[in-house]
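Yeah, one chain of the complex is gone here, protein chain that is, but the others are all in their spots.
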Amino acid sequence: MKLTIKYFAWVREKVGVGEEQLDVPDDVTTVGDLAAWLATRSEAHANAFARADVIRAACDQTHAPPTAPLANVSEVAFFPPVTGG
Amino acid sequence: MKLTIKYFAWVREKVGVGEEQLDVPDDVTTVGDLAAWLATRSEAHANAFARADVIRAACDQTHAPPTAPLANVSEVAFFPPVTGG
Amino acid sequence: MTVRVQNEDFDVNAEIDALRGLSDEIGAIVTFTGTVRGRANGESLSAMTLEHYPGMTERELARVEAMALERWPLQGTTIIHRIGELEPGANIVLVVTASRHRQAAFDAAAFLMDYLKTSATFWKKEAAADGSGSWVDARESDDEALARWADPPA
Partner (left out) sequence: MTVRVQNEDFDVNAEIDALRGLSDEIGAIVTFTGTVRGRANGESLSAMTLEHYPGMTERELARVEAMALERWPLQGTTIIHRIGELEPGANIVLVVTASRHRQAAFDAAAFLMDYLKTSATFWKKEAAADGSGSWVDARESDDEALARWADPPA
């Protein structure tokens, strides 16, 4: 499954890039699965996802919980809790 | 007792003047007494105070109920409920 | 801590900037602008006249402002109320509150408006498009709005 992965704020800084195009294994079916799989890709990724519990996600630009399925999704973003306003 | 009496909005229009200097009888001791006494002064006053229950008052520029005493007061105002803002 | 009663219009940007300059801890500024509606309950308005009780009005506004400053941590407040003849669409009243955090600024502005509406000595007379004039009746909902503030804030 081909996915665009985006990172923001300190997640982006820790991963070292803002965006990656990745081919994700078929057994990665949820947002939570994806975060766990990404954490295995490099030391930087592992470091970024070490605090996985505080990282939020969005599927195709809509907020999504770890249980959200990846079927038919083309863009997944990971970021800290928002701090605008 | 010498008092400055002020009227505002439709109370002023009905009485016909915005301000009067009056010598008030000694048995007029409260704001309510004063309203009742003023109502006897002319047909215009009677008309203005016909709806005495909706008229509000202030003693020396502080909101005052009908029971408020007039002792040491120099200015009493009568007006409809306020509608600013 | 500013109270003004005037016929002239006010400038919201200028009033915001005046409060902003008071403290470098301000993070939230709320303004309320009340305007003359051009149409109400289906009827067109041609103008509005605001009468007030000179002296008492300023005292009441200062009293209400002091109550807000005692109740919320505010860096600044401004109340401006216009008097005299006002056209439809014109500004009537401006309340500005500045605080570190948004909730205090919002609550204090709503509080100031609720108290102003029920205790500041202003009276509105509306002129209809047909030339007739009538004093605006006080709204019961304004007294109800005031009752919200009877309990101390959480």
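Letters are used for the chains, namely A, B and C, taken in the order the chains are written, and counting of residues starts over at 1 for each.
The criterion applied here is as follows: contacts are C-beta pairs under 8 Å (C-beta built on N, C-alpha and C of every residue); 3 or more make two chains touch, one makes a residue touch a chain.
Given the structure is predicted, the values throughout are model-derived calculations rather than measurements.
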Since one chain is left out of the picture, which of the remaining chains does it touch in the full complex? A, C
Which residue among C:Ile16, C:Ala47, C:Ile83 or C:Leu146 touches the omitted chain? C:Ile16
One chain isn't shown here. Among C:Ala28, C:Ala127 or C:Leu146, which residue touches it? C:Ala28
Mind pulling the chain A residues that touch the left-out chain? 6, 8-10, 58, 61-63, 77, 79-85
Positions on chain C where the hidden chain makes contact: 11-13, 16, 20, 24-40, 88-89, 100, 102-103, 105-106, 109-110, 113, 145
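Methods note: only the chains that are shown with their structure count from here on.
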Please report how many Å separate the Cα centroid of chain B from that of chain C, as a whole number. 26
Where in chain A do residues touch at least two different other chains? none
Which residues of chain C are in contact with two or more other chains? none
